[in-house]
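For this view, one protein chain was removed and the others were kept in their places.
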Amino acid sequence: MSVWFSIQEGLRGFSRARMASVISIISLSAALFLIAFFLIVSLNMQAWIGEFRQKIEIEVFLEPYLEDVKIRALEQEIRAFPEVNVVEIISREKAARRFQEEFGRSVFEVLEDNPLPPSLVIRLRENYRNAPAVTALSAKIGRLAEVTDVVYQRELLNIIDHYLRLIYLSILGVGLLLLLIALVLIFNTIRLTIAARRDSITIMQLVGATRGMVRRPFVIEGFLQGLISALIAVGLVYLLVHLTRYFLPVVFLRWEIPAIITALGLLMGMLSSRISVNKYL
Amino acid sequence: MSVWFSIQEGLRGFSRARMASVISIISLSAALFLIAFFLIVSLNMQAWIGEFRQKIEIEVFLEPYLEDVKIRALEQEIRAFPEVNVVEIISREKAARRFQEEFGRSVFEVLEDNPLPPSLVIRLRENYRNAPAVTALSAKIGRLAEVTDVVYQRELLNIIDHYLRLIYLSILGVGLLLLLIALVLIFNTIRLTIAARRDSITIMQLVGATRGMVRRPFVIEGFLQGLISALIAVGLVYLLVHLTRYFLPVVFLRWEIPAIITALGLLMGMLSSRISVNKYL
Amino acid sequence: MIEFYNVHFSISNKQIIRDASLRILKGEFVYLTGISGAGKSSILRLIYMDDLPDSGMIVVEKYSTAKIKLSEIPYLRRKLGVIFQDFKLLKDRTVFENVAFAMRVTGAKSRDIKRRVMKVLAEVNLGHMRNQFPDQLSGGEQQRVAIARAIVNNPLIILADEPTGNLDYQNSRDIMEILERINRQGTAVLMATHNREILKEFPHRSLEVKEGRVIGL
Partner (left out) sequence: MIEFYNVHFSISNKQIIRDASLRILKGEFVYLTGISGAGKSSILRLIYMDDLPDSGMIVVEKYSTAKIKLSEIPYLRRKLGVIFQDFKLLKDRTVFENVAFAMRVTGAKSRDIKRRVMKVLAEVNLGHMRNQFPDQLSGGEQQRVAIARAIVNNPLIILADEPTGNLDYQNSRDIMEILERINRQGTAVLMATHNREILKEFPHRSLEVKEGRVIGL
């Protein structure tokens, strides 16, 4: 009985204060969309960073005239390391091609013989794509027989590690900030709409409504506003992702984002209403 | 007389509806801060991209045994090109060092003589750090006597050009989006506070106030709310930049940002109030 | 039914009621008079416990200010029918919904609500206006909605604050007759009024509020 009363009242209140409801929903949608947008950006950024780290390589230079069989044996050995994902063999011929690209001249222009050594290019498994792991692995490989030198972009790796930490920190900071702003905006909007109805709240109580009877319909109204706003925000997010794909093919969306947005909308709608209406009870 | 009336009324209205004023100011500050925050991020991103483009290089390989005098003459000639900013001479010795870094072996290990040619590394002036300009310049330099090859990272340059355009587009898109969201939120907040006072608006008119007399105090109130919110937002921005500097030394702030934020706050405060109050006049 | 024992009451340091004592019995009809600002509405407010006394005790039916819990106040109010001086209608609800709301909070069934609300609206001559909103009504019509809402629950006690202030002679008489009829059925009525014509035509015991005290006349 009382539940039905609350639902009825909540639904009616929603359509009664139509202008305020519409304004709230627009504001809530905007705030939720903001959060969804940020989540998408950070998700994609994380993906891009992952892609970028994938490109970390260790180049292992071998004895200049090592036979192919031995090169392949060494490749097998290194491939077995837990840190190693892929090993590519750079034969002496391939090295010559690289020389040409790098220095603008063929090795064979000056020399009959190719002086360049063969090498192995190592790509790492996901957890080892960072400076300390690379350093440790390089040392280990450097101690193998027939390896003359292990080269990796130490400086670049340090820079990447450093900046990526900063980027993660920034994303976290920005995310918390946006969340806070969105929460404040949602709360304030709902509070203003409820403040405008404080006379009604008083009258209801004077006529014999319990605090719960006054409060619950507002909470249900907040729930509805949160729900509708979340749906609008999710719709906008899909639209945005769809449009962005024309420019940036990498943008993607995970099902968690609509879920988070909806949960946040419902929770904030209900909680803001509850807190606001309690001020007048 | 009438101006004084409006100012007095505006100031009083501001302190009269204290709760609503405080809520508006919090929401407006949050929205303005959002825009300021975005402006800072895009400003810094622009700076970072600029730094990045600075690193675009063209490497010009010369005849292997060209004399130093001729190399320097060529350097002078190239430096005089309008596109060129800095020219660095890579002597044959320096090239040998680069070889060692790149291939893990010294050139002198295999050969007595150094087969590597000298080269010039060119950095460009600001307006020429893009793919078409680099291609044109490379062709021009390639036609010079004593130049054997002109090398630049064509692919990288194309990628950079492509992605940077995307990034610029994204920033523009995100910026417009945030601006829109912020405008909607500010407008809605002010509209709700004024809707709560529509009875007063009616009464004032019934008692003989002209539309202007009713409207102007609200506009002044909106102005004040915009001003205070802008000051808070600017304060928060300075605080944020200050704190961020501990992590990211590159973050900087230009005087235009506080100016834009303040102008936007004042304009939106006044305009939103004006539009909202007009609904009840 | 209603008892005041040496009640003192003040708002923001202003002494409004000082040492008031009164007793209204079950089924009584009592007028409350006194000049503007004497404290009539304040006494009614104390009865429906919108305010609580600074000292002294008020007993209304089985509820006493000495030991009532905040959560019990709504149940007290459902036994009262209050006609507020400023009507206190819900602006965003129709006449019907305003009256129905007082019944709905008690948990009455929709069908019963509908029947009963229509009946009391007809009694105050407003059946045809059930779908209007309060600001589409004349002053007297609003007052009659407030009256309908007060009687819709068949309350034990009716507190009527100047219920004929905006009504013409005929409508005032109609309202008085409704109140007297309900009173005859056992409902106590406490009515604050300035209308001397009414006082003369419908004589009942009168209490006067004067300088914060209640004086039997």
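Just so it is clear, A, B and C label the chains in written order, and each chain counts residues from 1 on its own.
Just so it is clear, contacts are C-beta pairs under 8 Å (C-beta built on N, C-alpha and C of every residue); 3 or more make two chains touch, one makes a residue touch a chain.
Predicted, not measured: the structure shown is a model, and the values here were computed from it.
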item: Displayed chains contacting the withheld chain; value: B, C
item: Touch with the omitted chain, as defined above, among C:166, C:183 or C:206; value: C:166
item: Touching the absent chain when the full complex is considered, from C:77, C:104, C:130 or C:144; value: C:144
item: Footprint left on chain C by the chain that the document does not show; value: 11-12, 33-37, 40-41, 85-86, 136-141, 143-144, 161-162, 165-172, 194, 196-197
item: Touch list for chain B against the chain that is not drawn; value: 1-2, 5, 16-17, 197, 199-200, 202-211, 213
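One rule holds in what follows: only the chains that are shown with their structure count from here on.
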item: Arrangement of touching chains [line / ring / star / complete / other]; value: line
item: Centre-to-centre distance between chain B and chain A (centres being mean Cα positions), rounded to whole Å; value: 23
item: Geometric centre distance via CA averages, chain C-chain A, whole Å; value: 62
item: Set of chain A residues in contact with two or more other chains; value: none
item: Where chain C touches two or more other chains, by residue; value: none
